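Starting off with a structure, shown below.
In this view, the complex is presented without one of its protein chains, the others remaining in place.
By letter and in written order, the chains are A and B; residue numbering begins at 1 in each of them.
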Amino acid sequence: MFETVTLALDWLGVVAFAVTGALVASRKEMDIVGFALLGTATGIGGGTLRDVLLGTPVFWVHQPAYLVTCVLVSALVFFTAHVPQSRYRAVLWLDAVGLALFAVAGAEKAALAGATGLVAVAMGVVTATFGGIIRDLLGGEIPVILSREIYASAALAGAATFVVLAALGAPREIGLGAGFAVGFMVRAAALRRGWSLPRYRPRPGAPRDRH
Amino acid sequence: MFETVTLALDWLGVVAFAVTGALVASRKEMDIVGFALLGTATGIGGGTLRDVLLGTPVFWVHQPAYLVTCVLVSALVFFTAHVPQSRYRAVLWLDAVGLALFAVAGAEKAALAGATGLVAVAMGVVTATFGGIIRDLLGGEIPVILSREIYASAALAGAATFVVLAALGAPREIGLGAGFAVGFMVRAAALRRGWSLPRYRPRPGAPRDRH
Partner (left out) sequence: MFETVTLALDWLGVVAFAVTGALVASRKEMDIVGFALLGTATGIGGGTLRDVLLGTPVFWVHQPAYLVTCVLVSALVFFTAHVPQSRYRAVLWLDAVGLALFAVAGAEKAALAGATGLVAVAMGVVTATFGGIIRDLLGGEIPVILSREIYASAALAGAATFVVLAALGAPREIGLGAGFAVGFMVRAAALRRGWSLPRYRPRPGAPRDRH
């Protein structure tokens, strides 16, 4: 049971992100190898950086099934990407699912590796956001992490929920479920209602920056 | 003999990519330190990511000769880059040589580290393409990996040729030679004849994406 839940979170996150990578490839009208590259880099990017930072073996190096899945998912998108009405909306919503999944999965993996609560939260945010950063860099998109609406904060909220519940002794499945729900709902509210945090505003009358 | 072939592949690849990095620096009219940085990052970038992902020691950290070579090659380009008729063509062709060399060298190193065939192929592609990605990011060029002509697919073909021949029991030198030849010829055909794979095309009549 323990393994199953963690694995399911990981796999769902990888698939969700791989689809967003392949959808960006379709917006750029790449060939099928470009789909596979962008889909795979997006699907496994966040978990890869997490593992490198933690100093644990990179999760897909000895489990080729992750690579196979990313390539197959990307190929599937290559032949069906014309179906969704708006591919960009699909990217955003699947990205939200992956974000919430990886936020808790990344925080848990860090906690299991012995990291303290704060570092576990940071690892959740890294895992949840880095795949999308790679996707947008390689695909030449405006990074979604710089978007006006709440983004990284949703990963932060989800990872923190999990870490706090775990510290309070809540059962693991409750913590993971609640963390995922919080992360996803925060990001969903940002997407549907344009939720955002107050932004830094230059003071009126202050001298304008020269640059 | 064993060591010699692997080392020769590695060194030739490092030099070829270092030259392309320095040539991009010359297109940007950088100073000599910029040449050294871009040349070195391009020359050792792919192998560095490969080693970090595999969890093996990064190859140049205990072999300073790689750094020395990259710096010397970059300095040489600083004083001679006006010689080639077209620096951009030179970048593309040397990049093709480095791509094919690193595709087989990266796949072999991964296989020696115990990776399965699929992961070895992926590592070949990573090793072959990441130096160029860094070069184009740091130099502000359009990433060659996003070019219309076959690029990553050539690395894939070369690495897969090597891995399949090795699995079939072919002698190592044959596998490396054939993998290099396949990778280079595919990329050369893309450069000379504009070979490309079919691209994703939005279906006619489908609603246009809003973004």
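Throughout what follows, contacts are C-beta pairs under 8 Å (C-beta built on N, C-alpha and C of every residue); 3 or more make two chains touch, one makes a residue touch a chain.
None of these values were measured; they are calculated from a predicted model.
Considering the full assembly, B:32 is the residue among B:5, B:32 or B:189 that touches the omitted chain. Residues of chain B in touch with the missing chain: 25-35, 37, 40, 48, 52, 57-58, 60-62, 64, 67-68, 78, 81-82, 85-88, 137-138, 140.
Residue-level contact of chain A with the missing chain is found at 52-55, 114-116, 118-119, 122, 125, 133, 137, 143, 145-146, 150, 152-153, 156, 196-203, 206-207, 209-211.
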